[in-house]
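Heads up, the thing below is written out as C-alpha cells.
For this depiction, one protein chain was excluded, whereas all remaining protein chains were kept in their positions.
We just call them A and B in the order they show up, numbering each chain from 1.
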C-alpha cells in the first residue's frame, strides 16, 4: 500500500535472511529437480515464463485496473518476432541483442495500438474489445501465409534458433568446469535472471509517480484528471509496459521451444494468465508470482498423478488432463471471485477496495 | 448582463485572472447556463451563490473542461479554458475540489496529496525504473511537500490514515490540501463548508483567508451565507443558469432581485425592513433551503 516505504525505510535483517535463503534455493533448484527428471526443469522454465506473463498482465490489470483479455497477443508478437528473425523461415539468424530489444519495442507498440481505441470504454466493454483484438491477432497469425508467406500459417515456424551468447548456446547440453549442464538448466538461469529484472522494474514502477498515477486512475478517474494526470497517456503506458514484458516472454518461449504456432496464443492462454493474476492477488507482485507458479506447476503435478492413476484404474486416460487443467482454471476464477476476490495474497490496498465495494455498493 | 463587470474599488487596477464571457450550456431540454459573464481578479475570494439548480457546479465543470459549453469563452491567463482537455486545467493553474468529495478513498491522506504533486513533477518510466538521483530527490521533495500541505490545512497527524476513514471535515480539508499540491493560481472550491458545524466553518474560513493571503486566488461555491458574506470580496449570484447580480456582498444582498430569489415575491417590497438584516434573513432562508441542498443533486 504505502508508496513511501520502499523509498525510505531500510530493509530489516530478517527480510535479507529470507532473500538469501530463497536465493540459495533458487540457485540449486534445477539440479534438485534434475534428479527427479529433466521434464520438471522444463516445467519450471515454463512456470517462469508464465510468471513473466503474469507480471506483465499485472501492470495492465493490477496496477492500472484495465481488464485486458487479449494480452496473449503480445506474447505472440514477441514469439513470432524471434521466430521470424532467428530461423530458416526467412533465412535470418540475428543475434539476441538485436531481437530481444526489437521484441520489447514491437510488443510495446502493439500494446499502445491495441489500447488506444479502448481508453474511453467502460470496464466490461474494454474487456470484450481487447478480447476481440487478441483474437484478430491470432487469426492473422494463422492466415498470413498467403498470398505472401509471413507467418507460415497454422503450421507455424520451427527450427528456431536457440538463445546464443557468442559461442555459448543455451539449447545444448555441454560440459562446464567438469559439470554437465543441460539446455533446460541453462535456460532456467537465463529465465530466472529475466524474471528478476522484470520483478524489479514492476516494483519500481509501482512505487513511483507513475504507479501513483495508476492508482489514482483506478480510484477515481475524474479526480485524477482534475489533478492534472493525463489519463490517456498513463493508461497507454500501462498497456505498452505490460505488453513489452509479454513480448520478452514470447521471445524466450520461441527460442526455448524451437517452434511456434498460432495455437499457443489463443484466448484460453489469455484467460489462463488472467486467472494467475486474479488468483494470486491483482496488483500485488508477490501474489501474482504465487498465482503464476501455482497455476502453471499444479496442473503438471496433477497430470503426473492423474494420467497414471487413470491408466491403472481405467486402463486408459478417460479424463483429458488438458480438460482438467482448464476446469481448474474455471473453478479457480469462479471461487476466487465469490469468496476471495482480492486473491490469495493481496495488497492491503486491494483488500480495502474490494471489501469497500462489497459493503458499500 | 452583457458587460463584463471588472470595476474594483480601491488602489491600482488589479490583475484580471479569469474572464468568463457569455457561457451557455444546455443538457437536452434544460438550459443549465445562459449568457454567464464575469471576471475574477488576482487576490479575490470570489463567491458563487444561488439557489439549488442555479448552475453553480455546472459552471465549475465548464471552467474545468469537464463539460463543453455551446457558446462562450473563458480566458484564464491567456488560455482558452474551453479548448483545453480536463487534465490540462491543473497544468495551467486551476485546481478544484468537488461538491461530493472525490478523494482517492482507499489511499492514505499523504498519498492523496502526493498525487496532487503529479502535475508539477516529471519523473517518467525511465526515472522510475532507474531510480537515479534526480528521481529520488524528486520523490523526497514530493513527500516533503505533501506533509507540509497536510500541516498547512491542519491534518498532519492523520497523514497515514486511509482517506475514507477521516471525518467529513478532515476529508474536505484533505481535498483542499490535494488541490493546493498542484500549485494553483486559482483554487475553485465547491461547497467546502457543506456538512460542517459552526466551529469547523470558522477554521475553514481562516484557512481560505490564509490561502488567499499566500497568493492563491479563490473561487468559492457556497450556501452558507454568513461564510460567503464574511469571506468574499465579490459575489456572483446565479439563478436558473442566469446571472442575477454581481458585486460586493453588501451590494448584492440589498439587490431586490436577489432577495426575491431567496425569500420570494413580496419580500422585495419590504426591502426597507429586510435591508436592515439581510444577511440573517438570507441565512434563515438557508436553513430551510439547506435541507434540500444535501440530496446529491449534481447541479446546484
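One rule holds in what follows: a contact is a pair of C-beta atoms (placed from the backbone, for glycine too) under 8 Å apart; a residue touches a chain by one contact, two chains touch by 3 or more.
In this text, contacts and distances are computed from a predicted model.
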| item | value |
| --- | --- |
| Omitted chain, identified by the protein name its UniProt record gives, among "Heat shock protein HSP20", "Helix-turn-helix transcriptional regulator", "Branched-chain amino acid ABC transporter permease" or "Rad50/SbcC-type AAA domain-containing protein" | "Branched-chain amino acid ABC transporter permease" |
| Chains in view touching the one left out | A |
| Candidates A:141, A:274 or A:349 - the one touching the absent chain | A:274 |
| Touching residue (missing chain; options A:102, A:128, A:169 or A:197) | A:128 |
| Listed residues A:27, A:165, A:305 or A:319, member touching the removed chain | A:319 |
| Contacts of chain A with the absent chain, listed as residue ranges | 67, 69, 117-118, 120-121, 123-125, 127-129, 131-133, 135-136, 139-140, 143, 146-147, 267, 271, 274, 278, 319-320, 323, 326-327, 329-334, 337-338, 341, 354, 357-358, 361 |
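We adopt the following convention: only the chains that are shown with their structure count from here on.
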| item | value |
| --- | --- |
| Chain centre separation in whole Å, for chain B relative to chain A (CA means) | 46 |
| Complex contacts: residues of chain B adjacent to chain A | 64, 66, 86-91, 95-96, 98, 102-108, 110-111, 114-116, 118-119, 121, 123-125, 127-129, 131, 135-136, 138-140, 142-143, 160, 162, 164, 178-179, 181-182 |
| Residues of chain A that touch chain B when the two form their complex | 1-4, 7, 201, 204-205, 208-213, 215-216, 219-220, 222-231, 237, 241, 349, 352-353, 356 |
